[in-house]
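Presented below is the structure to which this report refers.
One protein chain omitted, others in place.
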């Protein structure tokens, strides 16, 4: 059997985007006083994350001296990251500032580990591996913008043996709701999703849908049924804002997948809602059930999206998403301007 | 006695191992397969891939008259054609089919072919006094398996490639006097397992 042709042959364009790598809470747990270090992997590249002088830093997880993993070392005085092997110490720019075995010698110019653009937002640490074109933003999350949203939960990330593209498509796939999540997210009696307009606005794919209100009676009370407003920042984030049918309140489900490798993704989730008294376990447990229904199925798919897969009109969101990825991958080959145009040219269907 | 590599049409399962209401996984070369027995008793062999979003069909369900994909509930009838889509009930369906392979049964084995028809080799049929062995998977290529199994006493073996470096040995064992079928199958399995250990250790 010939292997299926991948949707995009070249994935280097993904290095120009900001990707989440860990939560601040994880970093807090990884070392005393919340400084890390913590080893993560992004696009097959091992990185070490730490907080030095209060600043979040991401560097190649490799000491320049004998290639030991810096993530196995420790942060000294909250200022420098120390290698576990010979104690070389690195500052927030990835430069070695001390070699304990020969403290008086000049530090070689090559004694550095590469540092990448790194920032904290939404309680999550973000990394951009290639900032040379500097035309991407950290994905949109509306959890703190809306005064109606009184409680915000930044969940622990979860890992899937699947690609970030597959995870994104699964999350936005209307036509599997009724089939994989009957009685959880959707009443199987209403299996036919509407085919809705999609817009490209400022690097986001946006769409809106209203599932039937009649389903309300047959779903569990935790099920967030309402009008679904999607703002999805390319390439892997989704801000789903829901006006709940049951009490007209706001509910926000946000997710961003981190492309660990072609076949693995790390998924971040933020839930925000209007009830300040609700136990966090309630919405978290509901999402766990949904994830449990999806994960083993998605993991039977090969990681990369394939050109050979058959698409139907009901797959419109997935089709539009795939089209944009192909355009971005192709444009990146032609440089910064082409990439910026492919990402930031608005295309409106809904107007 | 003999061991050869199956070419064109090859065994993919034992007939008795393909049961109603369940699905069996196998492979024809590097093509993964799903096998299912429909409520009319026939065995169907398809590529283990849903043409929609590449989910393994073997993760789905055997509903007796069709096989259902587990992600979007696409249903494929006995002939492999798409017969219903959960998200588009009552609408006209696109002409889509699972990839169906030609099948034959005989000598207790299920055979599948990559071409237009499945024709089991005439010189590999069970004879009186022989018992079907338990198929044994190897993690080395089919040619090496056949070479290593050629001299095993009382066994006739046909090796199905299941990948570049994997293969499954099917075969028959001649029953000894006063030996039960199960005992003969156990003895053959032990002989073949020993050969496998030796071969895989060398590889």
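Structural remarks
Letters A and B name the chains as they come in the text, with residue numbers starting at 1 for each one.
Just so it is clear, a contact is a pair of C-beta atoms (placed from the backbone, for glycine too) under 8 Å apart; a residue touches a chain by one contact, two chains touch by 3 or more.
FYI, contacts and distances are computed from a predicted model.
A chain of the complex is left out here; the name its UniProt entry carries, from "Multisubunit sodium/proton antiporter, MrpG subunit", "Hydrogenase small subunit", "Glutathione S-transferase" or "Branched-chain amino acid ABC transporter permease", is "Glutathione S-transferase".
Of A:93, A:292 or A:307, it is A:292 that touches the chain left out of the display.
On the side of chain B, touch with the chain left out of the figure occurs at residues 13, 17, 19-22, 24-27, 32, 59, 61, 63, 70, 134-135, 137, 139, 162, 166, 168, 182, 185-186, 189, 193. For chain A, the list of residues touching the undisplayed chain reads 26, 29, 39, 41, 156-157, 159, 161, 180, 264, 288, 291-293, 295-297, 299.
Quick note on the criterion: only the chains that are shown with their structure count from here on.
The distance from the centre of chain A to the centre of chain B, each centre being the mean of the chain's C-alpha atoms, comes to 41 Å. Chain A makes touch with chain B in their complex at residues 1, 4, 169, 173-176, 178-180, 191-193, 296-298, 300-302, 306, 308-312, 314-315. The touching residues of chain B, counted against chain A in their complex, run 29-31, 47, 51-56, 59, 70-73, 85-89, 94, 96.
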